[in-house]
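For this depiction, one protein chain was excluded, whereas all remaining protein chains were kept in their positions.
Moving on, here comes chain A:
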Amino acid sequence: RDFNERCAQCSEVNWGLTDGGRFYCRSCHNVTERTREVVNTEFISNTRVQRISKGSRKQEKNDEGCEWYVCEGFQLILKKQAEALEALGVCSQMKDEILCNFWRHYLQKSKQAYCNRPAGETVKALSVCDSSTDVDSDPERPSLLHLLSVSESEGDLQTDCSFASSTTKISESTSVCSGSVDGSLYLLKNQKEKLRMTMPMTLSFCYMALLWLREPMTLSDLLRFVVEGHIPYLNVFQHFPEKMKLCGLDLKIFCVESWPAYEEVYNKMLELAAFLDLPRFPDITDSCFLHPDMLCMKYLMEANLPDELHNWTCRVVKKTCIGEVDFLTLVPGNKPTRKVKYDVLAVAVIVVVLKLLFLLDDHYEWLLSDFAEERNKNNKEGGPYFEFKKWYKVIKCSLDVEQKKLDEERAKCLWRCEKPLFYSAKKKSKVLKRRQMVVNLQNQFGKLSGSVRPAEKPNPSSFQLSWSEENTDGSCFHGHSLKGILQEKCGLLRAMNPDYWLGTVKLCNEKVCGHLAHYREVDFPQSYHFILRLFSFLLRIQPSYIHDEVCVIEHKLFNKKLCKKPKYNIGLRK
């Protein structure tokens, strides 16, 4: 049972239910007035969570704040995010059905919606052990200071010790250490089993819903939209209603100081799917956007590569069987199988194809390019042959410009917002004064900046780089032909390049070091690094992740050769 209060008579926590639905203490048979409320399975979206209340909702005497639970806050956030996704074109099913069902399911599973913890007594629960077995022993109660010093992701010690001194004794009302009712509990409990909700996890929820609906938005797209501000994440608590006051530990929960990383969101999503005991997700077939054949097309276009390469990517996909439905579809909890990152996979396929055709050893691709250039001179009919050199120049130029812009944007990121936040009421005036000063300084130096800062965010777009065939300067390579680097053999067009080098001879164990292969820029050819850099920019992930995926595909592709002759040297270069 979920009732955790100590018995008034014998101070034990050992409850049973009478026939009348009342709780009685098994040790001393003391019957309480508490009744177990019928669990309400009706879940109306956006309403406050149902719970037992001792009386009506308490109103704070000052500031007209009200009591609210952390999960209510997250619910609001998810709602906002879903609305934003809808505005981006995602179908409305997402918000009203899928996401909200997932959320409801989560609340049920993590027992945040239906627990019998009465309002106002969360404090007492601090001293009670969570597990139902060991009731008598008083577990180590971590002090509030310890609580505060553990930050969510990095475990850095907080240096602002003045906070600790400003919190008063625990025995007072709950609003002391957090605006929310259960803020302190949230951080206190070791909630491994229960999968405590965090800000990055909201994005995991979103992605999970998107994946369920097979929407044409990859995780890298989603995260990019978050950073660009199209999906609320940073300072989203600004939109909480006035009555929901944030202070103290709430800040640790809702205020983010970093952009979520791809891996983090992705892994959490998998954890979440397993936690919720979700069944097999809807099939990813070859007509889905997330299928490698489709995604490869998208990325080929964005990378300004010839459309003809698509044939090759499809061939690789087929050969390695990564286009199979069973491979692509997510089955939560199925531990052994490696889960698919669709965007990274597609990009890796393209890299493999480029390696197949151009070798990318800082030597061959340039030779090939010169060769194609020669052939181009005699090529009068049809489209021009693709020349690696020309493509490289165009892309490098654009990439450098875009990368520079991105770096500057990152430096200009504003993390704070209008809504002032403070740990405790004592600090409020200081915080407000400081905020005012910062705003003044921003105005003063903003005027001296000269340029007018564009206030609007860039229009959300699935493509970051676009190339048009109407450009007469020849900077668009989509229509270029690969004939320049292919040769006819037995009626088939084959790559001129006979060699291939593997990114790694043996795949590493992900669990041991987090990576399947180890990528260091200096160990690999410049051209290869350039390609990785390009896709790293598009996906906003580290090159090493793409490299990992490339190695996996290579090993699948050359599996027979690798198994047959383990010493067969396929021209591994460093």
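List of remarks:
The rule is simple: a contact is a pair of C-beta atoms (placed from the backbone, for glycine too) under 8 Å apart; a residue touches a chain by one contact, two chains touch by 3 or more; residues count from 1.
As a working rule, contacts and distances are computed from a predicted model.
Missing chain, UniProt protein name: "TAF1A polymerase", from among "t-SNARE coiled-coil homology domain-containing protein", "Origin recognition complex subunit 4", "TAF1A polymerase" or "AP-1 complex subunit gamma". Set against the missing chain, the residues A:Asp96, A:Asp326, A:Asp407 or A:Glu469 yield one that touches it, A:Asp407.
Residue A:Val431 is the one among A:Ala87, A:Val401, A:Val431 or A:Val505 that touches the chain not shown.
Those residues of chain A that touch the chain absent from the view are 151, 154, 156, 158-160, 251-252, 255, 257-259, 261, 263, 407-408, 410-416, 421-423, 427, 431, 434-435, 437-438, 440-442, 444-451, 453, 514, 542.
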